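With one protein chain removed, the remaining protein chains of the complex are shown where they sit.
Right after this comes chain A.
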Amino acid sequence: MDGAPQALHPVPLCRVDELPPNGARGFDPLGQGRDALFVVRRGDTLRAYRNRCPHWPGAPMAWRKDGYLSPDGGHIVCYAHGARFDIDTGDCVHGPCPGQSLQSLPLIRRADGLLLVPRDALDLRTAS
């Protein structure tokens, strides 16, 4: 991507077929130096969450690039302190932040397969 994305324009992430069929991928669409969000794909179902564990303000969750899921692929895991989250809802189901949820982000899926996230959903004031 050349230059900073323009205000109000959705920010492109990638094409759906560039996501692992059953897995996660992190994105740094604003060039902040670390992934601001991640997308989980399970077949045709997509979910996007901010890369920020509710247990610890600003805590990045993966243990390595794109390492957001449990080894069996069944949960999102924060590898800072081991919290587990439901992939569909983002709700914490085990570990340090019971009753809290990941912050979900809306995804725009264009007919040509390009995935975008609304620029205002990436609000820098709350981005980790």
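By our rule, a contact is a pair of C-beta atoms (placed from the backbone, for glycine too) under 8 Å apart; a residue touches a chain by one contact, two chains touch by 3 or more; residues count from 1.
Quick note on the criterion: contacts and distances are computed from a predicted model.
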Using the UniProt record as the reference, specify the protein name of the hidden chain from among "ATP synthase subunit b", "Peptidoglycan glycosyltransferase MrdB", "Magnesium transporter CorA" or "Glyoxalase". "Glyoxalase"
Can you tell me which of A:P10, A:P29, A:P60 or A:G90 touches the chain that was removed from the display? A:P60
Residue ranges of chain A at the interface with the undisplayed chain: 33-34, 59-65, 67, 70-72, 77-84, 94-96, 98
